[in-house]
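The structure's right below; bear with me while I get my questions together.
For this view, one protein chain was removed and the others were kept in their places.
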Amino acid sequence: MAKEKQTAAVIRQECIATDIYSMWIETSIADVSHPGQFISVYPKDRSKLLPRPISICETAPGRLRIVYRIAGSGTAEFAGYKSGDPIEILGPLGNGFPLDGQDALLIGGGIGIPPMLSLAKALPGKKTVVAGYKSELFLTEDFAGHADLWIATEDGSSGTKGTVLNAIRENHLTGSVIYACGPMPMLKAVKEYAIEQGIPAWISLEERMACGVGACLGCVVKTTGKDEHSNVNNARICKDGPVFDAKEVDLT
Amino acid sequence: MAKEKQTAAVIRQECIATDIYSMWIETSIADVSHPGQFISVYPKDRSKLLPRPISICETAPGRLRIVYRIAGSGTAEFAGYKSGDPIEILGPLGNGFPLDGQDALLIGGGIGIPPMLSLAKALPGKKTVVAGYKSELFLTEDFAGHADLWIATEDGSSGTKGTVLNAIRENHLTGSVIYACGPMPMLKAVKEYAIEQGIPAWISLEERMACGVGACLGCVVKTTGKDEHSNVNNARICKDGPVFDAKEVDLT
Amino acid sequence: MNTQVCIAGIPFKNPVMTASGTFGSGMEYEEFVDLNRLGAVVTKGVSNVPWPGNPTPRVAETYGGMLNAIGLQNPGIDLFIKRDLAFLKKYDTRVIVNVCGKSVEEYLEVVEKLSDQDVDLLEINVSCPNVKEGAIAFGQDVKALSAITKAVKEKAKQPVIMKLSPNVTDIKELAKAAEASGADAVSLINTITGMKIDIRKRCFALANKTGGLSGPAIKPVAVRMVYEAAHAVKIPVIGMGGIATAEDAIEFIMAGATAVAVGAMNFHDPYTTIKVIEGIEAFMREEKITDLESIRGCVN
Partner (left out) sequence: MNTQVCIAGIPFKNPVMTASGTFGSGMEYEEFVDLNRLGAVVTKGVSNVPWPGNPTPRVAETYGGMLNAIGLQNPGIDLFIKRDLAFLKKYDTRVIVNVCGKSVEEYLEVVEKLSDQDVDLLEINVSCPNVKEGAIAFGQDVKALSAITKAVKEKAKQPVIMKLSPNVTDIKELAKAAEASGADAVSLINTITGMKIDIRKRCFALANKTGGLSGPAIKPVAVRMVYEAAHAVKIPVIGMGGIATAEDAIEFIMAGATAVAVGAMNFHDPYTTIKVIEGIEAFMREEKITDLESIRGCVN
């Protein structure tokens, strides 16, 4: 799993929902990556020097897929890439999800849904995916054959009206382990729910990053225990994470 | 002759000598420009904010041609443009050559040769062009039918070995007015020659520029008389020039 | 929608000005910009007599910015009044004249000659890094800044803006000194002193060796200093330093600036001022802001 910065090639890209893009990239990083890991993508715009961390949605031999939202002019640049265009990436980064879960409940919110796809494909046994959207759906068909999919939308246009937690409760969904990725309010609610239900939960965090490899200490999260690296209850999301045992991180 | 900054389109581009590129651009600026004027070309690389001033080589209705040398990463970027690519330009800039000369001697050195082409095409009567190169020739065929062409090369591989002045003396070239563009040592020699021969001379200067329109006072040249704008014997090359009466500028 | 701002009792139709030295007196930009739409034209610095400025090269490109060492070349106050002020009179915009000098007396001579002129405010340049005497020396020392501010205020018939240098340890002290000495406003930042070396030719990129760094590269420093100054004084702060877009301008306003100025980016895009003005209006519509004043200094 040696990390590498490389100029890879875009295989194809499509817009799969408003401001949401799916891009397949030809890269050797695909073959050494693990569900829940991410790559750093570097804009070509030379006024922007920091990479954008983007989670790996799924992989195939020699290629990986990212699904990301346009959040600024850096990701807007990526959205303009065409087949054959070069793309600067560094990866694979982070620890990824532990894959020993059975009867897993996978919870994704918005742009936290994509990493759940590779996880759903990699986990053994029964898998239930709960995906939360504002309104417009994406990636729903990709889960077919890999997991049971339940949907929540804020406006109620599909599935349960409300949050992923509403969908879980309404449909009496459960599992023996939870995996979650999404916005902080969702992660807080998932953590609370997991504790309440006594289910172990792995959550994937995000934060502004600079180096992406654990050197700059830009993207830390408070931890309940003193982690070995920082010696001060500050784990690095890019290196020690992005996946943490929900009990071990302080989300307040 | 209103100046405009616009996104124009590259019609075609070719490399015509080592590091020398010829680019035709589709732009309305072509129709209001004058021989000896220049355009500012803006790199897309957002780390580079200042334009590159490039003289107009020739024009046709709705299109103009620039011939430039790769001098750094900004011009290297331009050299990569393909047919149909957008190009950011501002122009037409500067005053251009006066066109009332008869029996004109046009002297170009290196990348100062291109503006001589539009001048040769625009001037009435007999025209003699003297073009000085290091070794490799370019644009020589373009002058056919517009002027008699004499060549000087530093290594003697074509024409007179030495400078444009060597070629002028060796071939007893003369004229009733001189127009010149090229490196400073050449311009100094031309000015000296013109004074010695009592021939009026118009020379085109270059200097590091920022605004290109006469506001920043970055690109001044010392003048022998107090010019009206600066009130301090400092003419603006981008606005009051780039073409000056050789007698009126101090090239020391 | 109200984009009007007020400095020293004088209303400006909008907060967008030109930074001194980047727009001449507007003559070279009138083909690109309707000067009537600007909040104000701030002229290039003018001194008591014509100044020749520095040798060339005077400008150099840097990463995300540029260095300049023009050295305050200007035609002197007499020609300036006759030509530049006469030109600006044609336009419905505020006129702020930037004043420079090598001694207090030289500044005062210009200030006096402007006293009966159609000028809305004076901006006193005590922060140009590119001339040997005067200028920045007044802007890096609290005592010198106080003295020149008081002297100018005594003579000036127009409100006085002191233009501050970022090349200081503590901008708050300088802003407070200007305020305490009677300045009606402060403007900042002037350029940050920088240097570029041509490693192939083994020489300085600028004939003056050093120059003033401007452009988007320095914006974070400018925003920080505007924020610090705006929290240190009660007089208005005019913010500048790398403004390229309306978003940049709003960043300065949220940091506490009453008005803003577009500088080096005029060279990159002569339409920048107008784009910033239109962009501020668009932002206000999107964010349902009826009065620009309501977001000034809102982040603190």
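The chains carry the letters A, B and C, assigned in the order they are written, with residues numbered from 1 in each.
The rule we apply is simple: a contact is a pair of C-beta atoms (placed from the backbone, for glycine too) under 8 Å apart; a residue touches a chain by one contact, two chains touch by 3 or more.
None of these values were measured; they are calculated from a predicted model.
For the chain left out of this panel, the touching residue among C:250, C:276 or C:292 is C:250. Checked against the hidden chain, the listed residues A:122, A:216 or A:251 yield one contact partner: A:216.
Considering A:12, A:169, A:229 or A:247, the position touching the chain not shown turns out to be A:229 (whole complex).
Across the interface with the omitted chain, chain A contributes residues 2-5, 42, 46-51, 90, 207-221, 229-234, 239. In the full complex, the hidden chain is touched by chain C at residues 62-65, 67, 140, 167-170, 192-197, 199-200, 202-204, 210-211, 213, 216-221, 223-224, 227, 242, 247, 250-251, 254-255, 283, 287, 295, 298-299.
Rule of thumb we're sticking to: only the chains that are shown with their structure count from here on.
Per-chain CA centroids place chain A at a distance of 46 Å from chain C.
One inter-chain figure worth recording: chain B and chain C are separated by 35 Å, centre to centre, where each centre is the mean of the chain's CA atoms. In chain B, 46-47 are the positions where the chain touches two or more neighbouring chains simultaneously.
In chain C, 64, 216 are the positions where the chain touches two or more neighbouring chains simultaneously.
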